[in-house]
Structure formats: C-alpha cells, structure tokens
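In this view, the complex is presented without one of its protein chains, the others remaining in place.
Think of it as A, B and C in the order they're written, each chain with its own count starting at 1.
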Amino acid sequence: MAETTTNGHAQSVVGTRTVRPDGVDKVTGRARFGADFNLPGQLIGRVLRSPHPHARIVSIDTSKAEALPGVKAVITRADFADQPSEFIPAGEMMMNYKDVVRNVMAREKALYEGHAVAAVAATSAAVARRACKLIDVQYEVLPHVIDAVEAMQPGAPLLHDDLFTVGVEPRPDKPSNVAKKIEIKQGDIEAGFQKADLVIEREFKTAPVHQGYIEPHAALATVSEDGTAEVWCSTQGHFIVRAHCARLLGLDIGKVRVTASEIGGGFGGKTVVYLEPLALALSKKAKRPVKMVMSREEVFKASGPTSGATVRVKMGATKDGKFVAATAELKYQAGAFQGSPVQPGVMCAFAPYDIEHVYVVGYDVVSNRPKVAAYRAPGAPISEYAVESVVDEIAKKLDIDPIDLRMQNAAREGTKAAYGPKFGPIGLEETLNAVKKTEHWNAPLRKWQGRGVASGFWFNIGGETCVSLTVNEDGTVSLVAGTPDIGGLRASLAAVAADELGVPFDKVRPIIGDTGSLGFNFLTGGSRSAFSGSMAIVEAAKQIKADLCARACKMWEAKPEQVEFSDGAVRPLGALAEKAKPMTIADFARVAGKTGGPIGGVGRINAQGAGPSFGTHLVDLEVDPETGRATILRYTVAQDAGRALHPAYVEGQYQGGAVQGIGWALNEEYIYGADGKLQNAGFLDYRMPVASDVPMIDTVLVEVANPKHPYGVRGVGETPIVPPLGAIANAMENATGIRFTELPMSPPKVLKALKEKGLNKA
Amino acid sequence: MARVVLVGNLAQLTGGVTEFELSVTSVKQLFEQLTELYPAIGRHLDDGIAVAIDGQIYQDSLLEPIRPDSEVFLLPQIAGGSTSR
Amino acid sequence: MAKHHIQAQVNGDEVEFLCETEETLLDVLRDTLNMTGSKEGCSSGDCGACSVMLDGRLVCSCLVLGCEVGGRRIETIEGMAQGEKLHPLQQRFLEHAALQCGICTPGVLVASKALLERNSNPTETEVRYWLAGNLCRCTGYDKIVTAVMDTAAAMRKG
Partner (left out) sequence: MRYEAPGTVEGAVALLAGATGEARVLAGGTDLLVQMRADIVDPGLIVDIKKIPETRAITEEKGGWRIGAAVTGAELKEHPKLKKVWPGVVEAANLIGSTQVQGRATMGGNLCNGSPAADSVPALIAAGALATLAGPKGRRDLPVEDVMLGPRRLALEKGEIVVSFLLPPRPPRSSDAYLRFIPRTEMDIAVVGAGVNLTVDGSGIVTAARVSLGAVAPRVLLVPEAAQAIIGSRLDKPAQERLEAAARAACRPIDDKRGTTEFRIDVAAVLTRRAALIALDRARTS
C-alpha cells in the first residue's frame, strides 16, 4: 500500500492489513467471552419468565423456592425501587428509566412472553432450574396485541394506561399504544406533486428481525457488604452498563466497576441491560458472586429484536427522472415499551436524494412483544428499503437505468438533506460510479435470474471518548480504550497509535480497559468506535509528543523552535543538530524517571464531525419458479469509508452487513401464534443465513475523506445493512416481474405470488 | 444574524414557528435565547437535541461557535449520541 | 443417583471427571474441566460453536452426554496449536481477517480442520456446505471460506 501523508506524519501502518493484536487469543480459544468468567463461590442465577404475552401479575409467592436447599436468593419486582419517568440514551435509542426497571423485571404487568417476573440464585444450575418451577405466580391474563397496526386501532388492548401520544396537538385525552408521532417537513408537498409527471405510491411491510449475535447475554456480578460492586459482562458499552446498574440498584457510580468481556457479536443488541441488574440484585441478597447466562430461547424471547414495520411511500418524478416530491408514513413496532427507531427511520428515508419537497411522518407503537433494541443503523433499513423499491419502480416506468436515476437525484456536497442540514463532502455518487464500473453490473443473466441495485445512508456519530497511551520503560506502548472491540477495533487503534508515535505496530499493546481505568466512554455503536477512538489517540499522542519535546529542550538546553517530533523521535534542528542526537521514544523511556517521570497521554474528547456514510449494493439472484425459493448468486458492495484504517476489517463490515441484510430480506422473521407466543425462538426456525446460502461478497472501498477527521475516517459498521433489503427486492422484481412489498420474501409468499400470475412453471 | 431552523416536533413548542433570525455566537447562547422566547422548549434542549451548524452535526456540544451568517438546524439526536448518564 | 465417574482423553491428556447424566460434554468441558474454548451458542446443535472431535468425528459437544465419552478421544480448540506453533488454519484465519467478534471461531476452526483432514482440496461449495452447521453473524462467511481454501492450497504444497 502506498504511503500517504496526513497532518505531516508519514503513515506506514494505517491502511495496511495487520494481524489483529487480539487475534491469537481468539483462534486458540483463550479469549474470554461473557460466559467464560467464573469466581470462587459463585452461584448460578436463573430467570423465571412470563408464559403469557399480556397479564396482570396478581401475586408472586417465592416461599417454596426459598425453602429449597441450595437456593441462596430469590428476587422479584419488590427488590427494585420504581424509577421516575426520565429519558436516557439506551445505546442507539432513547429509553425511559421507568421502562428500563420494568423491562428487566416485570412490575404491574407482564407485557410479553418471556418477560422476567422473578430470578433465583442457587448453588447449581439444576437447583436454580428446580427453584424457578417452585415460584408461584398468579396471573390475570389480559387480551394481547402483537401487530403494530392493530395496536393503533381504537379498542385495541392497552399496554400502558399512562401512555399518551406525544407529538399530537392538542395532547390526546385518552391513553393509547401510540407513544409518539414525529414529522419532518420540507418545501410544499402539494406544489411538489403538481410538478410530477409520474407518481408512485406503495405500502410495504417488514417483519421484526433479531440481531442474531452467536454469544448469548452473560453477566457475572458480585456485591460486597460495603456496596462496592463488580460486573463482568458481554456488552457494547460497559460505562453504560455501569450507569444503568448504579441507577437501578441505587449504588454510587464510583462504587460500580464493570469489565467488558470479549463480546461475541452485538449489532446494537448489547447496548442495553438485561441480566446485569438481576445478577447484582441477587448477589447483594446472597452475598456471593452470581453468574447468569441466557439460553438461546431467552435471547430470542427477551432481548433485541428490531422493529417490524408498515411503511407507505409516495414519490413524484418528472418524465426525465427528477424527483420532485416525496412523502412517507412509518409505523414502527417498539415492543412492550416505547422507543422504536422510528426517529432515525424518518430522517433516513429520503436522505440519499436531493428532493425539494419532503414530508415524513412516523409513529412509535407499543405491542406485546419484547422491547426492541438497536440493530445496525436502527430504523434505516426499513424506511430506505421502501424508498429504494419505489425508486426502482420509477426507473422502470421511466425506462431510465436505475443507477443513472439515482445518480441524477443523488445527494452530494451542498445538498440540503431531507432532515434539514446541508451535506458536507459525501460519497454517494462515487459508490454509484464504482458499482457501474464493476464487471458484475454488465454480466449476462439467464431466465429466472434477476439483478437489483439499491443505495443506503447512515448518519454515523462520534460522542464521548477517553483513550490512554502509556510509554513503558522499554519504549513499548500500552493503549487503553473504553469501547468494546467487536470487529477489529484494537487493530485499527493500534495502527493509529503506531503511526502517531512512530513506533512499530507490534510494540503497541491495545486493551479494552474497565470502567475504573478511564474516563467515561459512550458505547460501541453508531459506527463511532474507530472514528472517535482514533481521534482520541491523536489527541493523546499529541500530549506525549509535546512532553517529549519539552524534556528534550531541557536536556539540550534548547528553545522549543529548535526541536521537532517526527518519525518516532525528537530531532534537534539547525545548529543544535551538531551537538545533540535525535532521541527516540525508547531513549526517553529509559530516562523517563530522570526527566520528569512516566510518559503518557490521555485523549478525552466528545468527538464531533462524524461523516455520513453512503453505500450502494448490487445483487444477482435466481428464483425457482416451482418452489419460490430465491438463491443469491452474486453480490457486490461499494461503500464510502472515508479512510479505511484497516481495509480487511472494513471489508468485513461490508460483507457481514450484506449477509445480515440477505437474511432480513429472504427468511428471517419473528413468527407469533394466535396465542401471542413466539413460535421460532431458536436458530433452527429463525433462519439466519448459513455458509452455503450465500456467495462471496465482493467489496469496493470508496474513500472520500471526512475533512473533520485527522485521517479522513467515516464510520463503516452500520450502513452495510441498509441497502440489501431494497437491492434484493429489486432483484426479485427483475427476475419475476413481480414487485414484492413484504419482507421476508420467503418461498411460500413468493410461490403464491408467482401462482397468482400463472408463472409457477419452470 | 444566524438563521435557525427547527426540525421535526420542536416546532410544536414554538406554536409552529420553525425559523428564526438570532444574533448568537454559540450553541449555549442559542439555547438561552430560544428558552427565553419559548420557555417550554428549554427542557427539550437540555437533552436529545443535536445542532447542525453550516451542515456539520454536533451532538450536545454547548460551546460550538456560531457565526453571524451561520445556518443552524436543531434536530433530534442521532443514534443516541447523547452522553448524559 | 451417584454421579458418573468418567475417564477420557482430551487433547492427548488423560482426564477424569464426575458428571450427572444430563450434563453434556460441553458442560463438562466448560464447567468441570475449565476448557472454555468451546462455546455455547444454542445448546441445540444449530450453531456449531461447541464443535469438537470425538474419536476423530466432528460433533457438537452440546449434543453428546458427558457420561457417553468414557474411554474416548476428544479434541478441542485448545489442542489445535502445536506448542508454540499455530495450526496453518489458525495462522491463515488471522492473516485473512476471517474473524470479527471471534465467538464462532473455535468451532469454525475445529470443523475446518476436520474438513481438510478428509478433503485436502475442497471446492468453495464443499467448504460452504461442510461449514453450514457453523453460524457466523459477523463475517458473511467470505473471509472464512477464503482462509480455509487458502490453507488447503498451502497444505497441499506442504
């Protein structure tokens, strides 16, 4: 890889495909994930969950369970103080503490099948299992509602009698299941559609899907008599876990120490707390460490997923293809408590395009399902799938190449985004061009094969970040970051540190520190960790360089302008160069004590300037007309990374996001029975793509530098899951001539549609 | 005078007014002036609001400077960028 | 009833343990023998994260009872590297960035090793179907398949 220069320092490691520092532990089984931690004397905790989707909890009798030998603690709603209504950021979405305390442990009502109603800690898993069966819960079963649209109807079963729709003036006098109505407006919609030669309006439905991380939630907690607490858990944000746990258990934040284990996938689903407060409460009662691990069934029934939704999109275009007006109505399932990702869904819907007149309205709707959690670009894949489908139909009706149509309307630097502000430098056009240049775009297709293209957008964020760099006695560097590393963060941050300080990559040891070792870090989410972390490292390295230059000046009796730091050493300039030899970081390390003490820097920032990220996906698939089964044949992802700190792990984000999107589009869904119970709470019937379901995923790394970042970095983690749904739906239309408006496009649905058109013959 | 635009539901707290001309030099001043005009909006500005100054989005950053010719948008925070704990 | 007293061979070492009938080989490995390299993703044989070799056969250790393995030979991820030296698959998984979060990696590596021991020159399709029982949610499988095929090619050259 060619050497490039940013901010005057030569880069040798950034942009190369280094072996990740945490890699060896992960290929040898040594890496410790959530369930791999144990403490002497630990108890095993287990949760008793509601079998009913909606029921008033009349009484809970735990006496029989407490009497069982080996049971050391039982907790219920009575063990958690109620919380006032107050919104806080729960990972990538807002959540209300009043709801958080009710979600971790049901209070007045159980609001979904799998809702925690009690928990036990016992000397073995077997005893805990038996104890749960001995807890007597009296339920008054209530009528339930699963579908969001049904939940919006008057007379639908009401989940919360104190929930009044926000965003409607005047404030409704009756409670409902609609928590929030949000709108964005731009220009004059009526006037806009007047200018349209072609107007297309369609309604789309998507099913709720789970993040599907392979590692179930796990937590190990211990609380001592003086109220100091320690937690080891699998999370995307241990500082957030600390904040939530301290709040729910009434502990001082400073007394709670949380260590993030290696995390076995999160995708947004590990940004909230489930087991951690329960393990702490049990440990507090039992005075012993308590370990809790969810089963896969619990993961499906009581964590995640993201919203299912109904989306109506209307777009108007002139006959030469200019988009003149667009409206959308989004109804997102929030699950049992308000807080679906409908807000970002609303803001992202038309973000890739330059449209003068836009109106989008969204509804946040509760129903008897698990509370949704963030999932990779929360809310965006749903609304953008609907829009990309309509865009594809416009291209077809106007007989314009779908890439050219997107290019003609693409947002570019200076375009006023549908959600308000103007875009800075962005790479949508570049990704469209990149896709058009691929051999894939022009490859021939056979009968029953189809090709689809779609673009996608995600904001990306920065946020509070604290990173420390310490130069050790031998000149090696310890890097401590506070955002859990899910997909190669340590490799990226170590590369930046190596370049900033001019030390070899393998002399930098990056670790993820616990909450006691750094200032507050917001969680790994919003595609922020490499973006913000690398900014903080630049800041920390700056401090070290300044310190070393100052020490050199003292040692050489020189003035600041007579020295400079470059390529890993402080160098004397001009005349001074005759008397003094450059001093490397290792040289300083050896005399650190003599020259003022330990050498290090701490980057403490609230990272701003996150660069929006755009991607365009291209997919070929083949449909078996006799069974309705679609096979993905070929896939290409082009996305703007700004600057790829570690190209292999950026590609990995693109490929992983694309395949998650394939699952969302074709087979994944939460299936409920009339009884309101989840019927496919396992990997067998919740059908995530397996290795034989997908082809190689080709990637094109587009790099339109983000001017607000020292290396030009943009977040890359979330955008890759946005385009697949639309691209695959468009490919299905291209293969069959049928526009599918409901996800997943599973074989029974596809075959039914083919039959209705009399196409179900090979 | 900086041009200030409210995006989304905030306008409901200003009786529907979505655009202002305000002479402010920082986000902090902007919030103070808006709160004087519309006390109801204050609580919402404390948290959950992002500010876009000339196209660049800032997630709760009170001290960002605003130039006289700046175009400022107040929008909901994206992806929980808020850092209140 | 009393626990079963089992003697077996794990990664070449003779081990002895006590277990209840309902405890799986995975429970025994992780909780009794403290070998946490094999992961529990589903305990129903659907994710492959607990893959181990049992008398030379690839199995999900969550679908084997601990009391079944008396006198048998078990190989886990912990036994894959030879002393200081990583197995070629482990080395190439690192070089190809074939892991992200890494939770599925031990199972994928054990399964891939089993494949290459039977088929030194697998096609992409053969690799994908052999690994269909190993779920990975991070990588989209691309770099995993590439790493396995690249390792096979290198091992054929010897």
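Just a few scattered comments:
By definition in this document, a contact is a pair of C-beta atoms (placed from the backbone, for glycine too) under 8 Å apart; a residue touches a chain by one contact, two chains touch by 3 or more.
Not measured: the values here are computed from a predicted model.
Shown chains touched by the hidden chain across the complete assembly: A, C. Within the full complex, the residue among A:Thr228, A:Gln449 or A:Asn680 touching the omitted chain is A:Asn680. Only one of C:Phe17, C:Phe93 or C:Trp130 touches the absent chain when the whole complex is considered: C:Trp130. From the options C:Met35, C:Leu54, C:Leu99 or C:Cys138, the residue with contact to the chain not on display is C:Leu54.
Residues of chain C that touch the chain left out of the display are 1, 4, 20-22, 24, 43-46, 48, 51, 54, 57-60, 62-65, 67-68, 111, 114-115, 129-134. Taking the complete complex into account, residues 297, 626-629, 631, 666-667, 671, 679-680, 683-685, 687, 689-690, 692-693, 746-748, 751-752, 755, 760 of chain A touch the chain not shown.
Following the convention adopted for this analysis, only the chains that are shown with their structure count from here on.
The touch graph of these protein chains is an open line. Here the two chains linked by the largest count of contacting C-beta pairs are A-C. With centres set at the average Cα position, the gap from chain A to chain B is 26 Å. The mean-CA centres of chain B and chain C are about 55 angstrom from one another, to the nearest whole unit. Chain C makes touch with chain A in their complex at residues 20, 22, 30, 34-44, 46-47, 49, 76-78, 80-81, 86, 90, 93-97, 99-106, 109, 124-125, 127-129, 131-146. Remark: chain B residues 5, 7-9, 12, 18, 47-48, 52, 54-61, 64, 71, 73, 75-85 touch chain A in the complex.
Across the complex, chain A meets chain C through its residues 17, 19-20, 22-24, 26-33, 35-36, 38, 126, 211-216, 262-267, 293, 295-296, 486-488, 646, 648-649, 651-652, 655-660, 682-684, 688-692, 694, 696-697.
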